[in-house]
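Of the protein chains in this complex, all but one are displayed in their positions.
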Amino acid sequence: MNLLGTREPEIYGSQTLDEVNARITELAGELGLEVEFFQSNHEGALIDRIHDARGDFDAIVINPAGLTTTSVALRDAIASVKLPAVEVHLSNIHAREEFRRESVLAPVALGQITGFGAESYLLALRAAAAYIEGKGKDG
Amino acid sequence: MNLLGTREPEIYGSQTLDEVNARITELAGELGLEVEFFQSNHEGALIDRIHDARGDFDAIVINPAGLTTTSVALRDAIASVKLPAVEVHLSNIHAREEFRRESVLAPVALGQITGFGAESYLLALRAAAAYIEGKGKDG
Amino acid sequence: MNLLGTREPEIYGSQTLDEVNARITELAGELGLEVEFFQSNHEGALIDRIHDARGDFDAIVINPAGLTTTSVALRDAIASVKLPAVEVHLSNIHAREEFRRESVLAPVALGQITGFGAESYLLALRAAAAYIEGKGKDG
Amino acid sequence: MNLLGTREPEIYGSQTLDEVNARITELAGELGLEVEFFQSNHEGALIDRIHDARGDFDAIVINPAGLTTTSVALRDAIASVKLPAVEVHLSNIHAREEFRRESVLAPVALGQITGFGAESYLLALRAAAAYIEGKGKDG
Amino acid sequence: MNLLGTREPEIYGSQTLDEVNARITELAGELGLEVEFFQSNHEGALIDRIHDARGDFDAIVINPAGLTTTSVALRDAIASVKLPAVEVHLSNIHAREEFRRESVLAPVALGQITGFGAESYLLALRAAAAYIEGKGKDG
Amino acid sequence: MNLLGTREPEIYGSQTLDEVNARITELAGELGLEVEFFQSNHEGALIDRIHDARGDFDAIVINPAGLTTTSVALRDAIASVKLPAVEVHLSNIHAREEFRRESVLAPVALGQITGFGAESYLLALRAAAAYIEGKGKDG
Amino acid sequence: MNLLGTREPEIYGSQTLDEVNARITELAGELGLEVEFFQSNHEGALIDRIHDARGDFDAIVINPAGLTTTSVALRDAIASVKLPAVEVHLSNIHAREEFRRESVLAPVALGQITGFGAESYLLALRAAAAYIEGKGKDG
Amino acid sequence: MNLLGTREPEIYGSQTLDEVNARITELAGELGLEVEFFQSNHEGALIDRIHDARGDFDAIVINPAGLTTTSVALRDAIASVKLPAVEVHLSNIHAREEFRRESVLAPVALGQITGFGAESYLLALRAAAAYIEGKGKDG
Amino acid sequence: MNLLGTREPEIYGSQTLDEVNARITELAGELGLEVEFFQSNHEGALIDRIHDARGDFDAIVINPAGLTTTSVALRDAIASVKLPAVEVHLSNIHAREEFRRESVLAPVALGQITGFGAESYLLALRAAAAYIEGKGKDG
Amino acid sequence: MNLLGTREPEIYGSQTLDEVNARITELAGELGLEVEFFQSNHEGALIDRIHDARGDFDAIVINPAGLTTTSVALRDAIASVKLPAVEVHLSNIHAREEFRRESVLAPVALGQITGFGAESYLLALRAAAAYIEGKGKDG
Amino acid sequence: MNLLGTREPEIYGSQTLDEVNARITELAGELGLEVEFFQSNHEGALIDRIHDARGDFDAIVINPAGLTTTSVALRDAIASVKLPAVEVHLSNIHAREEFRRESVLAPVALGQITGFGAESYLLALRAAAAYIEGKGKDG
Partner (left out) sequence: MNLLGTREPEIYGSQTLDEVNARITELAGELGLEVEFFQSNHEGALIDRIHDARGDFDAIVINPAGLTTTSVALRDAIASVKLPAVEVHLSNIHAREEFRRESVLAPVALGQITGFGAESYLLALRAAAAYIEGKGKDG
């Protein structure tokens, strides 16, 4: 399992990034998954990482933050590796500025989870896990 | 916890509606929650049910299906009861027809979970539970 | 005189709904009018009520709330009974979200009164009364 | 064969609704069909009726009137029962206000007949009959 | 009765154009009508034919195919001869690409029949016949 | 109380402007208010008058007529004096040309009354009076 | 005959404003008309002048220059005096910036002449004269 | 001088086409011009005629009627022959349906005259004559 | 191989049309292809020619010039013959007026070559040849 | 000659990237050109490479892939180095999702070649070569 | 140097208008410039003042406030006098309501300074001074 993201500034209220990562790792363990983290503000680096994920990973959880509404390149990368991708947003992007609502990634993602703070990552992990176990789509 | 929805025809592949409800009830039990189900194709009935939810419930999980993009009345009802609402879609609405993407409810919801089949309900239940426990937003 | 409406959640600050209705009834009496109240969250019920109004009523005062911007069916009902209709909004819909501004009912209404809280109903009653007395349009 | 509709106020010039229904029943007999009528101003009631039609009917003729341009829920109901549906409008919706032109139902209907008054129903009946007899699409 | 059209490539599944014309002629005979066929890919030729129809014909049935959404000149020709025109499409134009939905001819036509294959022509013939007999609009 | 306006040509059917002003003055007296009239076709003059109103007046009733949809300068003037303003239109602007519907002033006004002829002024006076007496918003 | 206009800066290449006026006056004489000139950069002054034109003039020739695309107030003034108005532009507004093309005045004008430099005024004078003589519309 | 046009149906109230042509020929004579008429409903024929005009003519007067808003091909033909073209419309296209307002030809024309019935042709002739004499643009 | 086109006025700088055709014929010979030229300003003639191409040709090279952005009929003709079509533009249509950018033909063409003057035709010939040889799409 | 590009995932059906590059190098040799390849998913790296190309190269062939519709920065880089640039797309971008059609680079490119798979690169090379030899634009 | 403006209500926090003017005059002195102030809410008066500025002034600093987004007339006046104009806004118009962002004046101005309170005027003065000294554009 692959966890990517750009830095989303408005978050991590009472928890540090380390705590969030620890909770993600812990839940992954419970679900019998291994996760790798990758964070970058470089669209190209994220794309390179996605391309490299093919073969080694079963799913991608991605928080595209500021690239959400513009990065067709990121979308094409996700579509090309043919891995199930769960798009995550900590804030509810549909309750913010109008231009933030339409993700260019969402049409090639498995699904989108938005609005639950760091909990969004945990839900995404579960969603990916359920999908991998074959429970996702036939539910 | 309150679970509302209109009938979403394209789903419930290998599972019957009863199985889905059973899984929801089971997870609710694990999370220490009680849930009530309400399904109707009548917008007015859904609104009445939401109004009645005030006081008796801690959160709403709602699948607005065909009312998602048009029902300002449903949005106003959700906003007026001031309960955290998790919007659920079984299919990934962002990967379907363009007109399905912009939910009028989402701006007044806590968050949105879309694309994971019946698993979406379970994730929504967890999201609501986490929020109630105060883990949601400060994560 | 016919008074219809859906429940508009954001209002009735210091007054209860009963007080508002009492003030409306009192003013109706002063103006020599009888009024009937009808409230429903069901678009179909409102339409049925409007259809039944033909013959028995001289005017309609309607607060369409969440149905304002979408219900072409309500508009067609108002247009078909050929009664003067006064559209009422307690809040100033033109000062809220952009999507609330364009009422689909307004083009078939006599006029629109918006922004004066419960006082809007009393003004609407006066507007309808003036119209019935033939003072409205030739003023 | 199932005939649904909301009340379309601007019609039935010299004919009463009963006369129209009688003509429809008569033509159905000629075509060797049985028809059932269903009229409601409640979107939910129309949707429930459509859902119930599955299995018992071969086709749906529907006049969505004021719900034409907004009811995604009605569209989803039609799509889900997988019955051929003929959309009917008594007036020519393309010659009226701009907002009436784009039916949200039409993309999931077999076809649309608009502008011929009550005759539209008879044409729709013939269209559905021809389709059922396998003459429709291969013509 | 006048039958115009441009060649609509996607049709005539199991029937040849001749068979379709034969069925149209046969139905016209049953309805006591005479029909003339005119097919051209030249917008100007269609317009000339429409202008010449004035006086000699009672109605026009037209399949504008690829000219549907752009030919204001065809629209003006139809409007100028003041004959009732029935617009026909073999496929359901409302279920195809978005740009095909809005016919520039429809606002000046009597009505539109779309989606029933070659059967569409027969329905259009009946619609025109009914209109001529004075049954169309007062139904 | 301040009454401003540009000349609205389509009105004053059976009443002269003087009669209308007389009725306004009379109602003001009944309500215990004093009113001042100001009419100009010069946007700048209206703005100057609004700026001068600060301190001396409790409310503004304004009929912006042809400046309704374009005058951001008038809007800014109203917003800057921080007086409650009631926007008045004699005709129902929502039933006229599309471009007349969206008032640039309305978002900074207390409310809008539209469609009741000269009666609109009297209703506006009452609305302002009710607001000043503290009955407006808490109703 | 009334000639109004705002100063249109980009013109009067080889001719002075006086020469243009002289040519207009001369042509007016030939056509048996009297003309009055009025130029102002004040929208309000133009509107006042139009209102005053009622009764004393048979037609208006107006060059609205920079007010062309925005002044609904000017449009309403022209519509209210019910005099035939010829809209004139020295440059071809349809060949300039996109935003200059749609005149808000044109829908209430008799017609529009654009693109012929100062000659535009002379053509407008002839157009108005022909209209007054009853040659305009029945031509 | 070249006069082109498609048939514009809504015109020629009290005058026959022959009378209009006679008046045009007469005025041409007064202005020392020769004119040739060309009328066709075939876009291609109009384009061919325009291409042939190069060299033999000094100006084009064109009434594009139903081709006005769509024919980029006609526009390109006019632009390519580099002759001054005066666009003529008998009715005021800016006062009709919204879609008629924006001529695709106008940006490559010398100017546009619209709304004066058959008189429009005479004005266009004068405009072209003035331009040829070098009075047009430097006025 | 079929070569169609309308006359594109802005081109053929230093080369005559004959020279261009000669170069095309020469290259066709080198590639082992035969070409036929067809030029018309009549949309209908181009469509007729395309329909006739079925069976006799392996590919179409088409320069739609002024018909590019509007001719749905041409698009439908190309789609119906099911021949690979290469769309050619001598100028770079994406660097000209905004309205020229979106070709209605392109979605049914094999590809588009734009901006290389007469060389565009030669490139299109090569593209078609490569496609026919099965090198095109699997490259 | 400079060849840039981002990785375009949907291509290279039966050919490996190496084969494609080999064919490009071979054709370059035939045309008497030297080419350099540069591939990156980093917009900044592509821009740096373009800036460095000034002076050393005669032309740029660029496949912007996912950056096509958004990268104004890439456009500005191409425009600033003032080298002829040929934009290449392997798939026909005009036949895919609507949002892919409008390249922000195209207006500053020499031309665009789209839809011919890897052959597109070879055509682009020829287009650039022809342009350099002075055959491009005067053809 | 010419300083124009309409009254911008939201500003002048801790400074009076006099203090601002004093600071402007002082800085002008330092820069070796003379300035004249002109404030009006009358668009016509501002235009007249700009026309009069030709010849006597080297530059214009203008705060168009509420006229920013609508006054084409003001834009035309600035363009016609051919003086460098610096557009000033005290608040950051790009951070306010969407409709305030697009200034119709900006395209004919030298540049725009927005968001720095009264300091904006001082910066504008420096910008104009630098431009006059020939430092502006070649910097």
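General observations
Per-chain numbering from 1; labels A, B, C, D, E, F, G, H, I, J and K assigned in written order.
One rule holds in what follows: a residue touches a chain if its C-beta (ideal position, glycine included) is under 8 Å from a C-beta of that chain, and two chains touch if they have at least 3 such contacts.
These figures come from a predicted structure and were not determined experimentally.
Remark: the absent chain touches shown chains A, J, K in the intact complex.
Among J:A77, J:I93, J:I113 or J:A129, only J:A77 touches the chain that is left out of the view. In the full complex, chain J touches the omitted chain through residues 42-45, 47-48, 51, 70-77, 79-81, 104. Contact between chain K and the absent chain runs through residues 13-15, 20, 92, 94-95, 101-103, 106-120, 122-123, 126-127, 130-131, 135-139. Contacts to the hidden chain, counted on chain A, fall at residues 6-10, 40-45, 65-70, 99-100.
What we mean here is this: only the chains that are shown with their structure count from here on.
Fewest steps needed to get from chain F to chain H, stepping only to touching chains, is 2. Common neighbours of chain D and chain H, listed by label, are E. Although chain E and chain H share one sequence, what matters here is the overlap of their interface residues, and that overlap falls short of half of the numbers used.
Chain B and chain D have Cα centroids lying 32 Å from one another. Residue positions of chain E touching 2 or more other chains, listed in rising order: 42-45, 70.
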